[in-house]
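Please see the structure below; I have some questions.
Removed: one protein chain of the complex. Kept in place: all other protein chains.
Labels run A and B following the written order; every chain starts at residue 1.
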Amino acid sequence: MMVFMVLAESLSLLLFVIGLYGVMSSKVGIKMLISIEILVNAGVLNLVLVAGSSMQPIILALMVIAISAAESVVGLSILVAIYRKFGKVNISLLKEMKE
Amino acid sequence: MTLIAVPGWLESILPMIFVGFAGFLILAIGMKVDSGKAFSSITFVALALSLVSVVWQSYDPVAGSLVTFNPFNAYFAAILIISSLFVTFPALRNLTERRDIFYSLLLFVTLGMLVASFTMNLVVMFVAFEAVSIGTYVMAGFHKTRRALEASAKYFFTGAVSTGFIVIGLSYYFQATGTFDLTAVTIVSRIPLLTALAFLIIGFGFKLAIFPMHQWAIDTYDGSENSVSALLSTGSKILAFMIMLKLFVVGFPLLGQSVFIFFTILAILTMTYGNISALSETRLKRLLAYSSVAQAGYMILVFSAVAYAQYNGMSAGYIQFIVAAGMLYSLIYIFMKGGAFLALNSIGKENPGLEDISGMGTRSPALALSFTVLLLALAGIPLTGGFTAKAWLFLSLINVKLWWLAVIAILNSAISVFYYFRVISYMYRKEPLSGVIISTEKSVIVPVALAAAIVVALGIYFYVIYFILPFVGFLVGG
Partner (left out) sequence: MFLAFIFGLLFAISLVTFLTGRYSSRFAMAGSVLILVLVAGYLLEVMQGYSGGITGKYSYPLNAEYQIFFSVGINGFTGPLLLAAAIVFPLSIYISLKEKYDGKFYGLMMLAETGLFGVLISRDMILFYIFWEFVLVPVFFLILMYGGEGRNSVALKFFVYTHIGSALILLAIFSLYAYYFSVYGIYTMQMSALTQPSFVSQIPLFWELFIVAGLMIGFLVKLPVFPFHAWLPDSYDVAPYPVTVAIAGGLSLMGGYGLFGIMLGLKSLFPALVLWILVGISIVSLIYFALTAMFQTSIKRMMAYASAGSMGFVLLAFAAGIMEESGVEYNLVLSGGMFQILAHAIIISLLFVNIFFIKLKAGTDTLGGLGGIYREAPVLSTIMLGGLLASLGLPGLAGFIGEFSILGGSFQAIGYLIFFVIFSMIITASYHIWMAQRTLYGPYNEHLGGIRDLSRPEMAVLGAVLILILVLGVFPSPLFSLFSSYAGGII
């Protein structure tokens, strides 16, 4: 059981790192969104792992799934608006304020 | 764990009912008519009613853990409502389409803030916090200019990453303590708690814009419309501050030293970075954004001082004093910062620079005076609220014998005078340097003047902290 916990928590950390790397290295909006999903799901996985007999983390995990869906919706619509304005969804285009 | 066990429960949730109901009402009306005046008035009335019902109700300190109605929580609820109230009318100015959506968003964001205030449970807090975040992502990009979209995208991506940090931090927190109820933390296992500490500081640190996690804030405050920037840098920031206050003051027993080290380093870096970057900044909104990074640095001094007092075994009186200083700071901060951002509404130019406000002193004396008062307050000059806030904060640091931290903070505050006064000196130049129109409309001046008046009042009544001190007892016993 102990070994399983350590392995599973390592998996969730690994997922987290993958997600973080994806967000930081990618320039394309959609890829960043997907990476963020991975990032959040690492958290969800960990929540379920630490739950034990308690229901509280499970509730939170369900909430997080719902919230991350809502977040993706907002993120996608921001990307759509950006696409309409700039013609691309490449985040590196956004340099207006760096002058 | 039930909502309805509280006597007078309806009275307690009345503030949220007002706000939520008005939010749906505006959406419903918005399908038929599009009248900015009506929407903003409804929003204003709902928020005002909500504020009244927060302030004028008798709090029963015995309550459940999911929702806790006590004066401490009500204090923050009132502050957060005020921060929304302030942007209600100014926001109308630059709003051209879908005004109903904007105002119902504002109300739902406020609802999230209220829910987050009235709870000590991390699950509820997280959900409410995310509600606020998602609402503000939309508000930041609502005006769909290139700059606003850039602001919104940056805000969204960093915000989403910080959500990931908070979720995983919460999971470790549960592993360490076995509960999400902050009032019931008893058993603690150290290593997961330390991990949770790191993740949660980063997660909430993004929202508070403390040093390594601040870059989005500069661009977002810069790119968003002025009143949205005002809301982001006041309401959204104070919300993160309040959650951190509950989390780090109550939720991390036995870990005082680590909390202290983390926050002290972050606070010093944040203050210094914010102030030094602002020194060379010539764009007004970016200057205010850097200043709000620096202000966040002062605010998180509260956590280091509390942790220091905790692990040195100082009595609860000291801790209460520090927390009260932090609460006072957040109250005064919303007026200073919100007012300063709203004052920029008068400048008829996007992305104004320092030279664009030259001549404000002659063209619009009332506005210039109010803006000056707010900048003086941000710089911490006596007889303005900024001095009251900073003085009590630094005093509480010296009280727990963190004199060296107080020295760093005061020197920082002395440096900051330089850039605030540079703005003032541009304002009172005799000869305008650019042909930018400075508006003298009442709708611009009134909120700024109101903020300035409140700031002065809080500065004159220097001992206002003793009003706040009794509230702290509901967070830190003793």
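In the analysis below, a contact is a pair of C-beta atoms (placed from the backbone, for glycine too) under 8 Å apart; a residue touches a chain by one contact, two chains touch by 3 or more.
Everything numeric in this text was worked out from a predicted model, so none of it was measured.
Although it is not drawn, the missing chain touches B when the whole complex is taken into account. When the full complex is taken into account, the listed residue touching the unshown chain is B:Phe462, out of B:Phe44, B:Tyr311 or B:Phe462. Touching the missing chain, out of B:Arg93, B:Arg146 or B:Arg422, is residue B:Arg422. When the omitted chain is restored, the residue from B:Ile191, B:Ile261 or B:Ala414 that touches it is B:Ala414.
Here one chain is not drawn; of B:Ile381, B:Val436 or B:Leu450, the residue touching it is B:Ile381.
Within the entire complex, the positions of subunit B that touch the omitted partner chain are 361, 376, 381-383, 387, 391, 394-395, 398-399, 401, 403, 406-407, 410-411, 413-414, 417-418, 421-422, 424-425, 428-430, 462-463, 466.
Assume only the chains that are shown with their structure count from here on.
For this pair, subunit A with subunit B, the centres built from the Cα atoms lie 26 Å apart.
Against subunit B, the residues of subunit A that register as touching in their complex are 12, 16, 19-20, 23, 29, 32, 36, 39-40, 42-44, 46-47, 49-52, 54, 56-57, 59-60, 63-64, 67-68, 70-71, 74-75, 78-79, 81-82, 85-86, 91, 94, 96-97.
Taken together, the subunit B residues at the contact with subunit A in this complex read 122-123, 126-127, 130, 134, 137-138, 141, 144, 146-147, 149-154, 156-157, 160-161, 163-164, 166-168, 170-172, 174-175, 178-180, 219, 222-223, 286.
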